[in-house]
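Quick one: structure below, then a few questions.
Missing here is one protein chain; the remaining ones are kept as they sit in the complex.
Let's turn to chain A:
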Amino acid sequence: VFSWGSFHNAAPAVKKSRVFYGSLEEKERERLSSEAASSAASGSDAVKAGIEAGNINISSGETLEMEERVSERQQEALAAFERRRRARQITVSTDDAEVKAGLRALGEPITLFGEGPADRRERLRSVLSVVGPDALKKSRRDEERAKRSQDECQQTWYHEGSASLKDARLWLAKYSLPRAMRRLEAARAQRDVTEATRTIRQQELHKSLRNLNNFCSQIGDDRPISFCHFSADSKMLATASWSGLCKLWSVPDCNLIRTLRGHNTNVGAVVFRPQAGVSLDQSDVNLASCAADGSVKLWNLESDEPVADIEGHSERVSRVSWHPSGRFLGTTSYDRSWRLWDLEVQEEILHQEGHSKGVHDIHFHPDGSLAATGGLDSFGRVWDLRTGRCVVFLEGHLKEIYSLHFSPNGYHLATGSGDNTCKVWELRNRKCLYTVPAHQNLLSAVRFQPTDGHFLLTGAYDNTAKVWSHPGWTPLKTLAGHEGKVMGVDVSPDGKLIATCSYDRTFKLWLSE
């Protein structure tokens, strides 16, 4: 009963509507419209009149949005945070010059009044955080690309050589052509030898090589021995050491004849002049050596002081080699070039570029017509000395070429490389004849038998030297005994002795018994 009353009296509690602090126009309009709907035209006329008179102002629902403005401010703050965070992640060079260059590239002042390097760096960072770190990188890459394309444009170019070079070339042509003739004649004569005798000779050679044994071992210096070379008469052996000393040893008794003092750093090579000990005077230039500081020195057999210095190299000179005539000296440099020096004129007649990395070794053709160079770019090049052209390009090694040697037959060339292989190239057909998987470390030296080229000697950093038969390339003998890397090998011109020198500061002579 009670509830009845209450039900009728009080209207059901309206759900509490949201508190609304905005304008009341919306509600007002609603109210007005509802009024207009309910009481058809009673009040609306008055209201209309009021509106027309301008007494009642109803806007069209424009509101001032405070929320948005607040969120805008928040957005800004957040963006600033984001920017700072990004700036933190950008790495900016600590080099002030680079920072300045970066600022300039971005079109900013490179320095402001009273600004230190640290501030400048921060400024660059803040700029980069706005424009993005790619901006700087992109411009730099463009530059690089432009430079590279410019480089690629110029591939081959020619200089005009000196008159002395022309003379030398003519001389070389005159010198080499008869020698080539003679060599070929000898080869033809050799061909007439019957098969049987040839095989017998070969078998004998193989037998003797199989019996190679360590004949003598000598401590050469207190630093590693990098190079060894026999004189033409096979009576002397020159060794070069990292201590800067070169030594001459009598062969085969291994007595020290003389110590050549002159270099201050690692000596790369010391080489006898082809006629040394045969037709050359003792006081004449008999030896040439080179060192890692770029010094090249010439020696005679009388004093322990150098006769002459060849200056002109600024970088390491790894090898020197004499032209068979004894008139020219070839040097290889790590400045990507090799040079030819004329001893008669006493000047550099050729500065030959062409390798893309340092040139390590050079060897002259027995005729004196060609020179082969091998470099750290893993390619070998054979140059015609009479024309200056690169006539053969030896491509095949995977790593640096450390050694090259022409066979006395004139058309075989052996290269030893850092990829543990030795390749034999056929110059007549310009191709790789055979790849000898020779050693288990890089090959530091290759030599053909100087008399007939019937065997090949390789020395490597796996502490061994190996003897290979020349046609066939079968291993004949492994010369093991060194405790360190074998750094140089040589075969005496009479073909009896083999010398190896090693990182273990010794050199050894090997003899067939």
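Rule of thumb we're sticking to: a contact is a pair of C-beta atoms (placed from the backbone, for glycine too) under 8 Å apart; a residue touches a chain by one contact, two chains touch by 3 or more; residues count from 1.
Assume contacts and distances are computed from a predicted model.
Looking at the choices "Adaptor related protein complex 3 subunit mu 2", "Akt interacting protein", "U4/U6 small nuclear ribonucleoprotein Prp3" or "Auxin-responsive protein", the name in the UniProt record of the chain not drawn here is "U4/U6 small nuclear ribonucleoprotein Prp3". Note on the undisplayed chain: of the listed residues A:48, A:85 or A:201, the one touching it is A:85. Within the full complex, the residue among A:272, A:379 or A:510 touching the omitted chain is A:379.
With the whole complex as reference, residues 74, 77-78, 81, 84-85, 88, 151-152, 154-163, 165-166, 169-170, 173, 176-177, 180-181, 184, 187-188, 191, 210, 350-357, 367, 369-370, 377-379, 381, 384, 386-393, 395, 398-399, 410-411, 419-421, 427-430, 434-440, 471, 473-475 of chain A touch the missing chain.
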